[in-house]
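Part of the complex only, each chain left as placed.
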Amino acid sequence: MKIGICDTTFARVDMAKYAITEIKMHMTNVTFKRRTVPGIKDLPVASKKLIEEEDCDLVMALGMPGPEKIDKQCAHEASMGLIYAQLMTNTHIIEVFVHEDEGLDTKDLKQLAINRATEHAQNIVKMLTKPDKFKREAGKGMREGRPDVGSV
Amino acid sequence: MKIGICDTTFARVDMAKYAITEIKMHMTNVTFKRRTVPGIKDLPVASKKLIEEEDCDLVMALGMPGPEKIDKQCAHEASMGLIYAQLMTNTHIIEVFVHEDEGLDTKDLKQLAINRATEHAQNIVKMLTKPDKFKREAGKGMREGRPDVGSV
Amino acid sequence: MKIGICDTTFARVDMAKYAITEIKMHMTNVTFKRRTVPGIKDLPVASKKLIEEEDCDLVMALGMPGPEKIDKQCAHEASMGLIYAQLMTNTHIIEVFVHEDEGLDTKDLKQLAINRATEHAQNIVKMLTKPDKFKREAGKGMREGRPDVGSV
């Protein structure tokens, strides 16, 4: 199994490090291919290249959009691109975005980024190795990086 | 006939259960293939894979977008992806989204989610087995999950 | 000539009936293929299937988006999908949308829907049978369903 990791120099936390560590704890026989790009709008093509040119089975795209209105627009454009890239390749790209204004302060922001990257890494492990167990979590109100909210 | 069911761990109600039960009540010789993904933005590629890799004739994509502005943006991105996935495969993907802020309270939200999933399941049955009868409902102001509003 | 008609059960007026009647008054040797789907976001793939699987030369996609903000977003998504479907098939899909909040009251809304469907049917007749005459209306401030505003 080969997992692509795509991240940015714009982000303020090295989320990829935590994600890779978590995946390695749960999976053996997994290799990684990492690409770093300037910003989140560069992630779609970089992710697609990891799939088509580096034969990755799944890609994790990590980014931290800024707090301004224009940053939200960039995040939207990046997300649309990541969805198209998936449709063009029939391959999952798990988007792990942490918006800078999600943090109460910089300490909280850092912890949130670490938690979200780690929990999405756990999702990826489940999707790749235990899809039936993952199915049992359907509708359970799971959240990544913050406490789960549960079913209603 | 093979129906794909795609849902999320983010959702707070296991809508797929109700949809499958309803379809089984009306159709025989139908099989299901279910995939669970983390969030609604993962639904487009998962649905496309159900069509192209699992030979599903139609997919039901179920999700519950959160109440925040960013959640609305995610819902928009997911919807765009679901539409492209349909155009790329010439296959219907029936989107069943219940926004968390559509419910008056958690009890109402749960009932709404169950009703909408059930009534969209009925739509699917009609589209697949009685398209001419469905045509007679054109312009009738049908709503899924809430009372129909009728023609004007 | 074969015209596809695609409409929804969500709409509150059976606009297709009026459109078909109008086209038949002006064209002979025309056949229709009609598909009804639940909502406007199901129109793009249904229209594309009418073109590619039923050999329609042009499709009319009729729908009535609701008055809420989320309905406007759905209309946007449907419109984007209809435009892509056209680009993928090199075939016109004439979108006939009447927003519920365009009507002063339900009576006005119904008349507006009938008028718009009828006048877009006239546009289709002109595009298909008298493209040169249609060209002479360029820049004339034509409106469908409401009085024309004319040139400035």
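The chains carry the letters A, B and C, assigned in the order they are written, with residues numbered from 1 in each.
In the analysis below, a residue touches a chain if its C-beta (ideal position, glycine included) is under 8 Å from a C-beta of that chain, and two chains touch if they have at least 3 such contacts.
What you see is a predicted model, and the numbers here were worked out from it, not measured in a lab.
J.: How many copies of the one sequence build the whole complex, if 3 are shown?
T.: The complex in this structure file totals 5 copies.
The working rule: only the chains that are shown with their structure count from here on.
J.: What is the identifier of the chain with the smallest separation between its Cα mean and the overall Cα mean?
T.: B
J.: How many degrees of rotation carry the C-alpha atoms of chain A onto those of chain B, rounded to the nearest 5?
T.: Rounded to the nearest 5 degrees, it is 70.
J.: Could you work out which chain's C-alpha centre is the most distant one from the centre of chain C?
T.: Result for the farthest chain: A.
J.: Same or different: do the copies chain B and chain C touch each other through matching residue numbers, with over half of them shared?
T.: The interface of chain B with chain C is built from mostly unshared positions.
J.: Just how far, in Å, is the C-alpha centre of chain C from the one of chain A?
T.: Averaging C-alpha atoms per chain gives centres 41 Å apart.
J.: Can you give the whole-Å distance between the Cα centres of chain B and chain C?
T.: Between these chains, centre-to-centre, one finds 25 Å.
J.: When you check chain B against every other chain, which residues touch at least two of them?
T.: Only 76, 80, 84 qualify.
J.: Give the list of chain B residues in touch with chain C in this complex.
T.: Where chain B meets chain C, its residues are 72, 75-76, 79-80, 82-84, 86-87, 90-95, 99, 120, 123, 127, 131, 134-135, 137-144, 149-152.
J.: Touching residues of chain B toward chain A in the complex: what are they?
T.: Contacts found on chain B: 7-17, 34-38, 41-42, 44-46, 48-49, 52-53, 70, 73-74, 76-78, 80-81, 84-85, 88, 103, 106-107, 109-110.
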